[in-house]
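All protein chains of the complex are present and in place, except for one that has been dropped.
Then we have chain A:
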């Protein structure tokens, strides 16, 4: 599967051969830092001063590299395909080899970073529970009404929310039974066939 690079992308990456071998290493490092931690304009300025190239060119070069690496890692393209895709840029063999090395060394890490960007539903964090028995109320004395109060803590994108739920033991047992039935579905033939095929 080949990557199609737009004209603008090619223009941004066009600064690489002019910059030279060492600069490519530096830009690669900046690109990875940007993927890990987000844009760092100061680092780009320092690199621009060191390599004697304009800040904008450095910025575009880094962004071009970031996009190239994320697209290649996202599609998990093979070495041959990567080489064919950048061949169209017309770089020297040395440059192509260093770009390929950069891609192969870091694609696992980039894939794990990309994996965390997917939208998430609130996920389970913890559950506190409490068993109470209501003995009397203003309207009725001498009762015996058990109730289970639960606080469900959920995590969503580093946000913690809590949901308070209350039920009587009979409903709770029914809930548990329904959840166990749902788990039991995993052991049915249909699910087993699908899981086997996915592996």
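The rule is simple: contacts are C-beta pairs under 8 Å (C-beta built on N, C-alpha and C of every residue); 3 or more make two chains touch, one makes a residue touch a chain; residues count from 1.
Keep this in mind: contacts and distances are computed from a predicted model.
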- Note on the structure: Name check vs UniProt for the chain missing from the figure, options "pantothenate kinase", "Probable ribosome biogenesis protein RLP24 isoform X1", "Large ribosomal subunit protein uL14m" or "COMD4 protein", returns "COMD4 protein"
- Item | Which of A:87, A:108, A:130 or A:193 contacts the chain that the document leaves out | A:130
- Hey, which of A:162, A:175 or A:191 is the one touching the hidden chain? A:162
- For chain A, which residues reach the chain that was dropped from this view? 128-130, 149-151, 162, 164
